[in-house]
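Only one protein chain is missing from this complex, and each of the others stays in its spot.
Let's look at chain A:
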Amino acid sequence: MTVTKTLVTFIMLILGILMVVPFLWMISTSFKTPAEVFEYPIRWIPSTLQWDHHIKVWTGDKSFGTYYLNSLKISIISTIGATFLSAFAAYGFSRIEFKGRNAMFLVYISMMMVPPQVLFVPKFIMFEWAGIYNTHWALILPGMFTIFGVFMLRQFFLSVPHEISEAAFIDGAGHLRIFFNLVLPLAKPALATLAIIDFSWHWNDYENALVFLIDEKLYTVPLGLQNFILENNVDYNGMMAAATAGIIPMIIVFLIGQRFIIQGISSAAVKG
């Protein structure tokens, strides 16, 4: 039994490492000399660590520092807004009964089927008209509304026993009190999950930034990365140093919040 267990673990470990080989290759290449990039068999540990590619990414007039600040600003504000607004709506959809609620929920469901491409052109025109095109607001404002978030939290709120609110009702508390003092504290893990997933979406969002930002000073990390790579398309080491810079924050967030992310995704999918 332990022999099989060890063997299976070993095989899965090899497969698992194969899954992250592109990242290992990326990091290793970012420290190589140009001559070592395509050396085969692959040179995993560079002969000497070349830091200059990373220095190039982080200094100069197109520093990743600016992109990081822009991404952080957009991701943090959007995530806080989206988490709070989703929780509010999810409470309404799950714990208050009123006429028209199901019809409204149907609108939400149908909007999930509409591809973002349908919305790009009209949003572009609307943002242009409202004067927020090519500003961070073009990403932050729509980013505060996530239909997935409402779904996920609604699912969670449905599972909170009704007895809890009934007891509070008898004590004279209203829905607002129950939401803030009872349900929200109970939902902390679900809120954390949504916040982490949402943050990763905003951080990785390339498509919206591509459509709504033109000013290089406003670029987020994915756009900055693309920009860097287009301008340095023969410098493979630099490209990989830039890619590393683009990925590292998400890897850190993942390592810290792994449990939340995995639990959240599986509970939203299986119970939903």
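The rule is simple: a residue touches a chain if its C-beta (ideal position, glycine included) is under 8 Å from a C-beta of that chain, and two chains touch if they have at least 3 such contacts; residues count from 1.
We take it that contacts and distances are computed from a predicted model.
Q: Out of "Cysteine desulfurase", "Rubredoxin", "Sugar ABC transporter permease" or "Molybdopterin dehydrogenase", flag the one the UniProt entry gives for the chain missing from this complex.
A: "Sugar ABC transporter permease"
Q: Out of A:61, A:97, A:163 or A:215, which is the one that touches the chain we can't see?
A: From the options A:61, A:97, A:163 or A:215, the contact with the absent chain belongs to A:97.
Q: Tell me which residue among A:13, A:106 or A:167 touches the hidden chain in the full complex.
A: If we include the chain that is not displayed, A:13 is the one touching it.
Q: Take the complete complex as the reference. Which residues in chain A touch the chain that isn't displayed?
A: 1, 5-6, 8-9, 12-13, 15-17, 19-20, 22-23, 25-26, 29, 37-38, 40, 42, 85-86, 88-89, 91-93, 96-101, 104, 107-108, 111, 113-126, 141-142, 144-145, 147, 150, 174-175, 179, 200, 203-204, 206-207, 210-211, 222, 225-226, 229, 236, 239-240, 242-244, 246-247, 250-251, 253-255, 258, 261-262, 265-267, 269-270
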